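Here the complex is missing a single protein chain, while all its other protein chains stay put.
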Amino acid sequence: MSGDLVLQIILTVAAGLVGVGLYGALSQQSIVMIMMGLELALNGVLLAGGAAWYFLAPQRPDAQMLIVVTLVVMAVEMAMGFAVTIAIYRTRQVDMVDMAADLKG
Amino acid sequence: MSEVLPQPATSVSAWGLAPAVLAVVTAGLLLGLVFAAVDRAIVTGRGFRAGGEPLRSSARLLLEQPRTTLAPDRLLWRVGGATVLVTAVLAVAVVPLGERTLWSTSADLVWFNAMEALLWAAVWLVGWGPNSLHALVGGYRFLAQGLAYELPLMFSLIGVGVAAGSLRTTDVVAAQSGLWFVVTMPVAFVVFVASASAFAFWGPFAAPAGADIAGGVTSELSGVDRLLVSAGRAVFLGVTAAMSVALFLGGQSGPWLPGFGWYALKTVAVIVALVWCGRRLPVLRPDRTVEVAWTVLVPVTLLQTLVVSVLVLSGFYA
Partner (left out) sequence: MAELSGWAIGAVAALGVTAIGMGIAVFSVDSMARATFALLGSFLAVAGILLVFDLVYLAVVTALMMTIEMAIMAVFMIMFMMNPAGLMPMSMVHNKRGSAGAGAVVFIVLVIGVWTVDWPTRDGQPPADSTRQLGEAIMGSHMLVMLVIGVALLATILAGTVLATARGRYDRFGADLRATRPDDPVGGGLRR
């Protein structure tokens, strides 16, 4: 199996993860579930970064750095998301984004 | 995959795949048995006669009729219970037995840490699964306790990696040929062994399985599930004692006995010391250990890592 074909298949899997994550992030009402969708999309980015390192440029550390940065972004997003969820819950007793649409329009 | 020029010493390359896996699994279970036997011997004060008790209770648990609760989450419950023992045995893969680990990757120490993190999530699952109040309370106590010990444990492992210049266990053992690491990083050694009892919720950190919540995460376990979780705890404690010997006490080095004899002797000594100290302390409350861990242990382990880094830069370990 040529390396190109394997790379393309793995990137398709990563695209699938991004698509499913995007669906979750847009469709869910609860903040925690939205964050899970975003995490899934970043999971796809993680996979794509690993495939890019192995199949395209294994002599350069750039793709590994991309993976490290993605992991950090996941951690930051989760921490801030939970902090915001707690803050909203404290004031409004809800955790759904439909009730947090103050900036809309 | 990629070519590695000098092959690191793995037991797979020396003994073949199946014998190496069998040896590693047996060693893990044996370490757990030794820990449980020493624990029984010291707690009951009856010495060697109490050492056979773990085998008897294992046989009893295998034959016990399993109980269940109302509407448990069976999938998560079983997965959690099995994961406790599986991660314990997987952690043995990076412990050097006979100077060889089952596999030797460039991130062995992080693998050990990852297995312990999976155990952390698995014990919560064991608390969540049975749909029982006491088990859930125990699971949440264990999560809080995990937040306490996780960072100091990671910093001690980082100190070891920095001093050895590598995350590979065989490199760490080789780097101690001049001087054992426990001499230059005693705090890391103590934290490492103490966090073993914390992530196995044993001894002073047994609040998740405490008597005040009817046994906590272990309250609804019965039969084979109970055996798996108890065995997993004991194996993890024994394996961490063996790992601490490899990481801090020089592995197999010693004057007269053959290498493996010294390794076994040191492991048993660490286990006896751990059980002796652990059984003399009262059970600590997780909300108190969290504050102590974050305000005392994290700065202390950071300072320890700083000392180790300064020693590395000054060429002490070269």
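Chains here go by letter, A and B, matching the order in which they are written, and residues are numbered from 1 within each.
One rule holds for everything that comes next: a residue touches a chain if its C-beta (ideal position, glycine included) is under 8 Å from a C-beta of that chain, and two chains touch if they have at least 3 such contacts.
These numbers come from a predicted model, not from an experiment.
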| item | value |
| --- | --- |
| Those residues of subunit A which, in the complete complex, touch the missing chain | 1-4, 6-13, 15-33, 35-37, 39-40, 43, 46-47, 50-51, 53-62, 64-65, 67-69, 71-72, 74-76, 78-80, 82-87, 89-90, 95-96, 98 |
| Subunit B residues that touch the omitted chain in the full complex | 1-5, 71, 73, 75-76, 79, 105-107, 110-111, 113-114, 117-118, 120-121, 124-125, 128, 131, 140, 143, 146, 150, 167, 284-285, 287-292, 295-296 |
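In this text, only the chains that are shown with their structure count from here on.
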| item | value |
| --- | --- |
| Centroid spacing, where centroids are CA-atom means, of subunit A and subunit B in whole angstrom | 32 |
